[in-house]
Every structure is written in C-alpha cells, then in structure tokens.
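All protein chains but one are shown in place.
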Amino acid sequence: MVTATITDLLLHPLGIYVLALGAGFLIPLFDRAHRGSAILVFLLALACMVGIAGFNLFGIINGATAIDIETAGIKPPFSINLRFGLLEGGIVLAVNTAALLGAWHYLPRLKEHASALLLYLILVMGINGMVMTRDLFNLFIFIEITSIATYALIGMERSGSVLAAGFKYIVATSIASAFFLLGTIFIYYQTGTLNIDDIIANQELISGPIGFIATLFVLTGLLIELKPYPANGWGLDVYETASTGIASLISVGVSAGMFFAVYKLLPLAGDFLHSIAFIGGLTFLFSNIIGLKQDNTKRLLGYSSIGQIGLLTLAMALLAQLDSQVDIQSQMYLIVGGLFVNHLFAKAGLFWLAGLVKSSSIRGWSVISKRRGMLLLLGIMMTALVGLPPFPGFWAKWELVMLLASNDMFGWISLILLGSLLEAAYLFRWFSYAQQSVADDEQAEIPVSFWQPLPVAIAVLLLFATSYVMAAVMQVASPELYLPLVAGFALWLIDGVHGRYKNLPMLVAVAIGGYLLTKDLDGINSLFSYLLIGGGLLVSIAALYRKDDRKGFYPLLAVLLLSLATLLRAQSSLEFFFSWELMTLSSYLLITLGRDGAKPALSYLLFSLGSAYLIFAGFAVAYGATGSLLLSSLGNSGESMTMIFSLLAAGFIIKMGGFGFHIWLPDAYAEADDDFTALLSSVVSKAGVFGLVIIAAQLGVRSDIGLDPAYVLGWIGILTATFGALMAVFQEDLKRLLAYSSMGQLGYIVTGVALMSHLGWVSAMYMTVNHFLFKGILLLSAAGIILRTNQRLMYKMGGLIKNMPFTFTFTMIAIIAMSGVPPLTGYGGKWMMFNALMDKGWYWIAALAFFSSAIAFLYMFRLLQTVFLGQRKLEHHELREAPAILLIPQGVMIACIMVVSAYPKLLLDPLSAAIDPWIANTLVWEGTAMVTNFGYWNAPMIMGVVGGVWMVPLILLLLISLTLKIQKVEQFNIVFAAERPRRPEETHYAYNFFAHYDRAIGFLVRPRATAFWNTIVEWSHTTASSLRIFYNGNGQTYALFVVMYFVAMFLLNGGLAL
Amino acid sequence: MIKRIFIFAMLALMAMIFFNLVANYTENTTLSKLGHYYADKGPQELGAPNLVTAVVVTYRGLDTLGEVTVLFISAAGVGLLLRRTRRNQDDDKGLEQGDRAEETAGVHKPASEIVETATELLLPMVVLFGVYVFMNGHLSPGGGFQGGAIIASGTMFLLLALPESHISRLMIAITESMSGFSYVVVGVLGVFLAGGFLDNRIMDLGTYGSLFSAGAIPLIYLFVGLKVGFELSAVLDRFRKEDTGPV
Amino acid sequence: MIFDSMNEWLSKAGYFSLTLLIVTIYGLFVGALIERIIAKVQGRIGIPYSQPFINILKNFFKRTAISHGIMFYLGPVFRIAGGIGTLAFIPVIYGNEMFSNFSTAGDLFLVIYFMFFGQLGMALGAGESGHPYSAIGIARGLSQMTAYEVPFALAVISIVIQYDTLSLTEIVAAQQGGWQNWTVITNWVATLAAMLALLGMTGYSPFDIFLAPQEIPIGPPTEFHSAYLSLLQTNRALFGATKLILFMNLFFGGATGWGELMIKTFLIYMVAIIVGVAFPRFRVDQAIRFFFKIPTLIGVMSIIYAQMLLTA
Partner (left out) sequence: MNMLTDIPISLIVLCSGLGLILIGMWGMLTQRNIIRMIIGFSLMDTGIHMVMVSIGYVTGGTAPIINDAVPIADAVNRVVDPVPSALVLTAIVIGLGVTAVMLAFAVRIFKARNTLNIDECTESKW
C-alpha cells in the first residue's frame, strides 16, 4: 500500500471514512461560503460512499479476496483493523444506498441546517464502521458516533413529544452502551486483547464468572440496541414521533449496524445462543401481535421494524447454533442477507411514504387511493415485507424454514409462520385503508410531486434486482418462473391506454405464455393446464364487456393466469410455492379492484396466507424428511407422511373455502369484479384442486398409511358441500349465493379426491371440469344481470326471462348440469362419486352427499325463480339482453356441457389416462356404458331417452297451440284472491324465500364460523393490549426494562449458579 | 411504589452481579498481551516515550479519530438542538414560553473589576498551558484531549467571568473544520508515506524524547488539541446563549 | 347395423308406450279408487271411476289456452317428461324383456335423480306464471323434498349395501323365491324408513301443505288450466304409480306380472292413504323437522343394520 495512488485510496473501503470525515469536517466551512455547496458536498460524499462500497463488493464477488484494512502500519491485534468481506460489503452497500435514497427524502429538512447534513453523513459513516471494524472498543466508538448523531437528528424536530422520545432513547441506549463498555473492558481483562478475531481465537481465556458476565454485558449491550421485547418502548416512541427521514435510518441503518455487530460477536455467544434465539422469536411474535392493535402509521412501522429485526436475530441465532454442527455458511448469507435487504429497502420505503403522506393514522391513508403510483409502491413494499414473492424476503424465509426443517426445529417454523401471518394482517389492513377511495370533495390532495416518491421507487427496483440475484443463487431463477411477472410488467406499461381493448394483448400474452409454459406437460398437469389456461382464457374474454379503463386489472390478470401455468409446471416445492404465492397475491389485488373489495380482499388474503403457510410448513416437513425439494420425492417421506399430507391438505382446503375456513369466500367472491368472480370460482379455485390431487397422488396413494387423513378429508369435503349448500339457500345476494354454491361444489371434489380410488379421482376430475363449465356460465350470467339491473339482491329482480332469454337459458342449463339431474353432465359426476363412495364403504358420506345435493336444488331453483321468473319489476321492462361478449363464452361452455353429456367418454378417457399412472384403471366400458361394481351408466342412451320423452309432450303441446291459438297475457293477469295486483313488489314471492326452511333447520347455519373467527380476532387484540402494557411512555420504566433485560438474561442463563 | 421495589430489586441483582465480578477479580501482576507489546515495542516503533500517547495516536489511532468525530458531532448536535428558532415558525408554535421567560429575566450583573483584570491576566496563561500539554503529549502525561480541555476550561473561565464577552463563531468554525480536516489528511498521508492510515511515521521519528520527535504525533496532537479546545468552547458557548448562526 | 339398432330402439319404444299406457290408466284408476275410499271414510259418496279420465279429456280439449311465457308453456312438458322418463328407466315386470323398458341406460341412482327432472321443470313453469302462491308452493315442496330425501337416501344406501348393486333388476332378482326374501322382511328397518319417506313423497296429509289441495287454487299448479292442466293431471297419476312401482321393486319383491304389480302397488299406496286420512296436516317446517328426527334415525339404523347383515 506504500505505492498507493489517490485513486486507489479513494476506491479503497477506507475511502468511505476519509470522505465522510473530510466532508463532514468541511461542511460547516462550505456552508459559510454557500449553503448549496455544502449540500453538494454532502450528496457527493454519500454517493461516493455508495460507489466505493459497490466497487469493492463487485471486486469481491468477482473473486477478489476480502479486504483487510490495517491502520497505523502495525499488524493487528496491536492495531485496529477493519474488514470488507462479502457480507460486510453487501451490508455496507445496502445501507449506504438506503442512506443515499433516504437523504433524497430527508433533504428538504436536512438542508435547513448544515450541521444536520454533517450529522447525517457521519451517522452513515458510523454504521459503516460498526459493520467493518474488527476491534471491540472501536466498535464501541462507532456505536457512539452513530448514537450521538442519531440523538442530535432526532432532536432537530422541536415538538415536545419528539424531544421526550429522544430523551428516553438516549437514556435507554446509554445504559446499553454502558453495559457494552463494561463487558469490553472485562473481556480485555481476561484476554488481554481487543481484536475480535484475536478474542475469538483465545476464547478459552474468557472463563469463570467474570467471563460469563463480561460476555453477557457485551451481548446484551448490543442486543438491547436491537430493541428486543419488552425493553424497546424507547425505540417505538422514537419511531412514532421522529421525522421519517431519521426514523427510517434508525430502523434500517442503525439496526443493521447493531445487528452485524452482534453477528460478529456470535462466536463468543456459545450457550447464550439459545436465549438470543428465544428473544428474537419472542420479539418477532409479540411485536406482530401488538401491531394488530396499532393505528398510528409510524408506530405501526416501528412494531414492524422491531419484529423484522427480531426475526433476523432469531434466524441468526438459530443458524449459528446449526453452524456449529454443519457448514451452512452459504445458506446463512442467503437467509440473513435476504431478510436484511428485504427489511432494509421495504421498511425504509414505507417510512418514506409515511413521510410523504403525513397521515398519522393508517385510517387516513385513503388520501392516496387516487394516486395509483403511490398505492402501487405501498403495496409492493408491504408485499416485500411480508415475504411474498418475488421479493428477497420470500427466498430468505424459504431457505430459513427449509434449513430449520432439516434440523427438526418445527417449533420455530411455526413461530416464524405465525408471526409472518400476523404481520401481513396489520400491514394489509393498512393497505386496505389506503385503497378505500373517498368521495371527491373529501379528497384532500396531498402535495407530493413526481420526484418525491422516487427513492421509494428506486428501493422497489433494488428489491426486485436483489430478488433475482437470490433466485439465481438458489438456482431457481428460470425465465419461465418469472414469465408471469414479466408479462404483467409488459402489460402494465400499456396500462395507461384507455378502453377495454387492453384485454386483447392480455389474452394474447396469456395464450402464448401459457402455451410455452405448459406445452411440455403430461398427465394430470396437462389436463389441468387445459382447464386453467384454456378455461382462464375463455372466461377472460368476457372481460371485454367492461368499457372502463380498469387500471391494473389486465396486468394482474396476466400475472394470475400465468402463475397458474407456472404452478402446473413446478417440479420442486419451491417453484410450486413461489407460483402459489404469486397467484394468491395477484388474485388478492384483483379482488381489491372490486366495488367494495378492500375489506373482503383482506380476509381473503389472510386466509390465503394462512393456507399458504400451512403448505409451506408441509413442504418444510417433507424437506426435513426427505432432504429433497422435488415434488416427486414427497412420497419418500416415510413416517412424516401423515403429517405432510395433513398440513398440505389443510392448506389447499382453506384455499378452497373448506368448512370452517370458508368465511373469506362469500365476501371475496361477492365484492370482486363480476367477471373476475367468474374466473375466481371457475378457474382459480381449481388450483386448490390441483394441489390436492398432486399431493394425494404423491403421498396418499404410494403409502399405506395415507388412509386415515384421507377419511378425514372426505368428511371435510362433504361437510363443506352440505354447509355450503345450506348457506347458499338463505342468501339474498346473487353473488353470495353463487359463492356458497362454489364452496359446496368444491366440497364434493375434495371428497372425490379423498377417496383415493381410480373412480373417485375420475369423478373428482370430472366434477372439476363440470364445475368450471357451469360455474363459469352462472357467474358470467350473473355479471350480465348485474350489469343490466345494477343490482345484486335477487328479490329486487324478477321476470327477467322476458328481457334476457339467452341468459336465462344458459343459466337453466348450467343449473341442470350442476344439480346432477340427468341427462346433463352433473349426473355423471354424482353417479361416479356415489359408486366410488359405496365401493369404499363410506356410507355416511354418501348419505350426506345425497342430502346436500337435494339442498342444492333449493338454492338453484331460487336463483331461477327470483331472478328470471315471477313478476317483472316495472323499471326492468326496458332492459336489454346481456352483451354478446358475455354470452359467447357461455355459449361455448354450454356446447361443451352438451357434448360431454352425450359422450362423456370423450372426457373420461383422457382423465382416466392421466390417473392411470397413479392408480390402476378400474373403469369398465361396455359399449357406451360405464359399468362399476354396483351399477351402470349409459350416457348417450339416457340422453336419447330423455330427449325422446321430452319431445313427445312438446310436440303434443305444440299441436295444441297450433289448433287452439295460445294467447299471451298481461303481466298481472293472474288469479289472485279475486283481486288484480298492481305492483310487482306485492306479487313477487322472493324475499326470504325459504323462511320455513330457516325455521326448521336454520339453526345449523347460524354464523358460528364467523363468530369463531371474530373471537380469535378479539382474543388477539386482548393479547396485544396486555402485551403492550409495558409501553407506558415513561422513560424511567423503559430504562428499568433495559436493566431488567440484562438481569433476566443473567438469570435465564444460570447466573445464580455462578 | 411497586415500581420502586422493582427498581431496588433490580439494583440489588445488579449489585449481586457486580459482586460476582469483584469476588473473582485478581489484580494483574503482568501486562496483558497488548500492554506487553506496546511497552516492549512502542518506544522503538513509534518513538514516543508516553505509551498512552503512542496507543492513543497511532496504535489505536482510529479510535482517536472516532473520538474527535464524536466530539465534533456532539458539538454540532448541541448546536443543532439549541439553535434559536425564528418566531412564528410553523413547526412549534406556542411551545417557546421558556424563551420568553428567559428574556424577561433580566441581564446578568456585570463582573467586578478584579475578576475582569484577573481574567485578562490568567486567560493567556491557561491557553498557553493547554498548548504546552498537547505539544508535549508524546513525552509526558497529557495530550491533545487534555490540552484541549484546558483550553476549553479557559473559555469556561472567560464565560463565567465575563458573560458578555464575544467569541468569534467564525474563528471557532474555521479552526474546528480545518484542524479536523488536517487530521484526516495527515491520516491519509500515512497510507502514502508510511505503513497505513494514521501511521505517525510519515515524518522522521527524530530524537527519542525530544519535543519534535515521534513522527507526526505532535502534529496530530496539535490538531486534536485545537479541535478539542475549540469544540468544547463551542459547546459551552452554545449553552450560554442559544445559537442563531450556522454552526 | 344402424338399421338394426334403429329397429331395436323402435321396438323398445313401442313396448314402452304400452307400459306407459297401462301404468297411466292404472294410475288414474287408482286415483279415483282412493278418492272414493277417502270419501267413504268421510261419509261422502265420492267421484265416479270415470271422473279422472273425464277431467283429463275435458281439460285437454278446452278451447282457450293462455300463456304467461315460454317457460310457463314448457313447464308441463318438463313435468310429464319427468314422469315418463322416470318410468322409462324402471324395469316394470321382472323377468319380462318387454316391460324392462330402458333400464339398461342407468341404474337406481339414475331413477332417483331423474325424479327431480320433472319437479324442476314444473317449478320453472309455475314460476313464470308470476303467481306468488305457485312460488310458495314450490318453495315448500322443495324444502319438504330435501327432508324426506334423507331417510329415503339412507334406506336406498342400506339396500345397496345389502344387495351390493345399484341395478334395479338385480335388486328385484335378489328378492325372488318367496315373500321371505323381500326387502321388507330382510331389511325391515330400511323399508320402514323408506315408507315414512313415501308419506312425504306422495303428498297426502299430513305432508300435503305444498299442494294444499283442499284450498281454492293454491300450490304450484295454481295458474295452470286447459291442456296444461290436463298434462299435469296425467302426470300426477303416472308419476304416482311410477313411484309406487319403484318402491315395490325395492322393498316388496317386484312383480312378475301386471296383476301382482297392481295389487302390490295398491297396498303400498294404501299405507299413505291410511296415514293421510288419520292425521291432520303439518306445517312445512314441522314436516321438515319430523323427517329429520324419527325417519332419519331409522334410516341411520338401517345402514347399520345392513352392515350387520353383510358381516353376519
């Protein structure tokens, strides 16, 4: 280094310090000359810090060795040295980038005072130092530099609450750093050195009570700075009150530095790792529970920050424990790095947005509902934070959970998943507030220029980029996997175009993409690809009926449909889960676009995430058992098979709106856009069926122990069918009726799959296709009706057969196909399922299946009666038939129903062929008749006979009508107790149609499930209240908790035994 | 009350922990590894008789740079916090009753002639002593911080004795900035001319034990002393009357 | 080949027409007989045997035919097609190829599900009439149907377990060789459940509120008249008889000749009539609750009983 040149120095990591300090010292002078020059110097220095970090990290990634920076020309441990390795480089680059972006956000405030500029600069340098230094005492100094700069920046705001919070912050952190200093000095006492590497090398010297207490002091001092529960009230108060510029830097930057400091010292932690993990887990879980009850935007972000750091701590401690057994260095980088970058950019971005929106309560965020761009940014940040694809958090959580699973740490897995779910709950609750559009006159326009949200946008891009890099490292970054997102992005670019014809490029994109993705599939996957992609396209054509712009609809739809395609081609559980989450996310967003979609979409998302996490847990158990991510190796999981099957099946069942978990379904289906409801019910719900079939194939059949969970599954299915039908009976809302009907029909399919027999599966798949057809028709018809009447309540319609004969005919045929009345398709499915049930000896389920299909008649008839028949409302006399573009897909589906009804073999042969590899074929054909152990089914003949017996009276009646000249009568020309009614409302029997049925067995469907889930919500709020009781706002209480935290650590780790 | 008991319980437990430390403490009879190296090699390597100075300025030079930074930012921070806000500034209306109360409290009683004269006599000597302490930091007990503190105590003295006296902000700012910046420059020179960042051997080590020896240590201590002295003075000054101007 | 199959179809259709005629006439006749019996019980004289036939013919040739719309027009068509179709899928006379109808198309399951076909069509037709009483009648009828379906389905499952088949022909075959082989003896629990369900199915008191036959026009057919009503009346006779034939096949050993069929079905019918004469009418929610209690319990026991039979 003696021959170093200036450029070498400037590009050297040391340059970060030189630049920051040099610029920092000179800023006051520049400021005296000209404020602008000071700002320029400040920005240049920050940019150079980013550049230097980036340059060196790039070098290291490309094979350069980690850079050791020695000072004073003396070798360590006798001098202080710094290190810039892969991990340090990554963190420094990320923090500096976030700081630079944050500076953009914070500049309007920062530039008011030159000292604020230099404090900010030196604060960032302090974080860099914390990350890079390898000297324990030097670490202390960097901590203090960071802390003091933070204090001062917090104090820049003048309001009493900020100052109070800042003072509490100082008191708490100064006690923490006192602990750290005490520990440091005693470690020096025992080891005679301050160099961290040297200390670790001479770890055996740290012994006895002094060593124990010293280590505890050092670790606790740092851990407290990470704001562990419950010693973190001081942090929350600052997050709540301080300006977002500094709060974001504390949340992401300072925490990052502290976190990495703990990471460096972990080798010393030894037995303390357990308690560190415990504290991390506790903090993650509890902050997320408390977050549920929080309305203040910035405090909410505070809870989220603390939770995320808790998760990072937990991950780090657990991995460190594992690291001592096996080498997991690379996974560690991936997990900790991924979680870290994810938190860094997402949380900083949210803080910045919070700074722009300036609404202290999350309820006030509806002011951005009209600012689509900001709403998008908000959504992306939350998505990233929750760990949904395609963001780094997703990959990191995946790796973490898989790693934990392979070491049988399932308790921690459940904690992580539960915490993540809670976090999603409060974040997306906030998002739903932000989406609620307010009336225009109330719209307080927020003064945000185009450039102000730019740092947030850049953070989003960086998140995407990091995610792709991580995916590449994990070797899953195939273009195919990312195709949905790419297509969505491409369509988003043209989303600004007005009008409905944006649908056409979407259809083309999905058709081409879907073909490319699914062309190589075979067997069950191939069948589902026809259903999901082909069917999806068919139903999506109908979207052309909407003339408005539908911002965001088409890109999201493309993502949804293509993610279904990637789901089908997934080979590994990771790809499967990635696509699954993507599908969940895109469908959630699509639901939010509906009329009052935000709230039901939230419960949809939460249940979907709950289901996704169950699936995740299932895959984790499988990975723990087999050590392989391949879906095809699920079957090798030995004893854990029952567990895996139960978890995965539970996940899919929730997604399909299974009994007890159905409460999200009616609201979500009802409030989504009408054509999208059709897609949701007819296509998207089949993804759950697909998942169920796949796991049943991989797990259920190949094992001998798969039977019991399958029986349970069969019961769940049939209970879902029964209660779905029962609840549909009492609905007044057209779409809610159809939603419950979907739930019920999917219940049969679940039972069919649960049968685990060839016939059972054929019936399930057949019913799947059938459900797609009739539910597609029904919901598209409903879309047409709602379009024309502007009404969803059925009793406010009536007599529409005269206006909408095609819609009526299609609906009627679909209903016959659904009901199972011969000769249409429904009969075949019911017949096969009944045979399979009898074959299996599941008589009770068979009886319930009978019962529920009888109940289904009630709501089906009601739909026809109250909407199309009876008395027509006066205001509906002029209505037109539904638009042709809605009718065309229905017509195609009707044709399919007819063909399959007459020649079911056309469908059953490929179904059977797809199932054959899993279960030996048991279908016996005698000519056109299918024969089972019990009975026979000759579809063409039935079709013929029914057609015949139907034609005969028809012809007879036609003849009569020719001879007698049938006369049409006026609307009210009926025999009505000797009076002639005048208004349709008095005459149309529609409201509370099955009142007597309600009186008889309505008690069965009182909303018990809803009450149950409400109790859960209440309970979690009560828990949150009792958990946050420590945060009483008193600085001394907070300080007491800091001290107590140390004492507790001491006692927990057996300090009394010293 | 419960909280009080709790606090005492916690403190009692802390005392117990501390007792553990004390009970197991034995006084060192030999130097630690680091101490041994510095005592053994220090004088030859760096040419500074005062080992603490050698450690402070060179071996742990980065600490010292950090320390200077801490002082710098706390001075800046105090300045930022105590800046005088303009009236009617939107961010905190009505929160400034304190200001007004202070203004109406009246002016200080002027100092007596004896105090004034003594101040004028003593102040240069205090400053000179401070300079002496930091310039001899590598030879005898003392150094930049100590010297700087002495200079600042002179300022304190001045402010106490003559509260109305004027201290040039500009001078403080320039000295502060330039000495800090020079320190960094000297540190960087170490990279080019000697073994590394903050290496004091960029200049000749000179005669062991003489004033201009031990390489750049006296130079560094000069900057540190000035910087510390002026920064502490600035802090004191800012507490005296809230700042209006730039720091 | 095509001609052969055409030929076969035509001959089958021919035989079925014959069956249809016999069953319809028998149904009308039994209807009149029952009316007379009820009248005797109530101390009236009752209608002549020819009355149902006259009613049909009279209505059929009424000169005016008003329609409320296309579905109103199609309703009776659906209704009678449901009746005819149900009969078409039931083998009427055991061991007689002529009167086995189209039972090769489907099994017991088909018959049960096809029974809904006519009901659905009827309901649609009545619905379009725009008369609230029709809609009320349908709502009540459908609700009651879901209730009596439960014991009936349980009974059916029980006998399917017992005979290990869904084929009606095979079920009847298994009951041949004397009355001791009839289901009513071998599986009396299932028969009991099914007979209770039959009470609901036939729509006599106490389960007749959906038709409300005593009141001035109420129930699904309220608005129907002339040819429509004629078709409905025909169907009522036909469909009633068909259900009895189904019960006979399932529980009472089927019939090897028309005489046996008529006697057995009449006796089965008498059960419903006796109950109907003896009991007052239930409200529909009471009816539903009734079916969900004792008959369902019996049905549940019938399945357990069948499983015991199987293992015994």
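Each chain gets a letter, A, B and C, in the order it is written, and its residues are counted from 1.
FYI, contacts are C-beta pairs under 8 Å (C-beta built on N, C-alpha and C of every residue); 3 or more make two chains touch, one makes a residue touch a chain.
This one's a predicted model, so the numbers in the text were calculated from it and none came from an experiment.
Considering the entire complex, the omitted chain makes contact with A, B. Of A:Gly618, A:Gly1035 or A:Gly1055, it is A:Gly1035 that touches the chain left out of the display. In the complete assembly, the contact with the undisplayed chain comes from A:Lys168, out of A:Lys168, A:His343, A:Arg546 or A:His662. Those residues of subunit A that touch the chain absent from the view are 137, 140-141, 144, 147-148, 151-152, 155, 158-161, 163-168, 170-171, 174-175, 178, 181-182, 185-186, 188-189, 194, 233, 236-237, 240-241, 293-294, 299, 1028, 1031-1036, 1039-1040, 1043.
Along subunit B, the points of touch with the absent chain fall at residues 4, 7, 10-11, 14-15, 18, 21-22, 25-32, 34-36, 38-40, 42-44, 49-52, 54-56, 59-60, 63-64, 66-67, 70-71, 73-75, 77-78, 81-82, 92, 95-99, 139-141, 143, 145, 209, 228, 232, 235, 238-239.
Note that only the chains that are shown with their structure count from here on.
With each centre defined as the average position of its C-alpha atoms, the distance from subunit A to subunit B rounds to 53 Å.
Here the CA centre of subunit B is 105 Å from the CA centre of subunit C.
Considering their complex, residues 3, 6-7, 10-11, 13-14, 17, 20-21, 23-25, 28, 32-38, 41, 45, 58-63, 65-67, 69-70, 72-74, 76-81, 83, 85, 91-92, 95, 170, 173-174, 176-178, 180-181, 184-185, 187-188, 190-201, 246-247 of subunit B touch subunit A. Residues 9, 13, 60, 62-71, 73-74, 76-78, 80-81, 84-85, 88-89, 102, 104-110, 113-114, 116-117, 119-120, 123-124, 127-133, 135-136, 138-140, 142-143, 145-147, 149-150, 153-154, 156-157, 160-161, 164-167, 217, 222-223, 226-228, 231, 283-286, 288-289, 292, 299, 303, 307 of subunit C are the ones touching subunit A in the complex.
Put simply, subunit A touches subunit B in their complex at residues 1-2, 4, 9, 14, 17-18, 21-22, 24-29, 31-32, 69-74, 77-80, 82, 113-116, 118-119, 122, 129, 133, 135, 137-138, 141-142, 144-145, 148-149, 151-153, 155-160, 186, 188-189, 191-194, 208-210, 213, 1037, 1040, 1043-1044, 1046-1047, 1050-1051, 1055, 1058.
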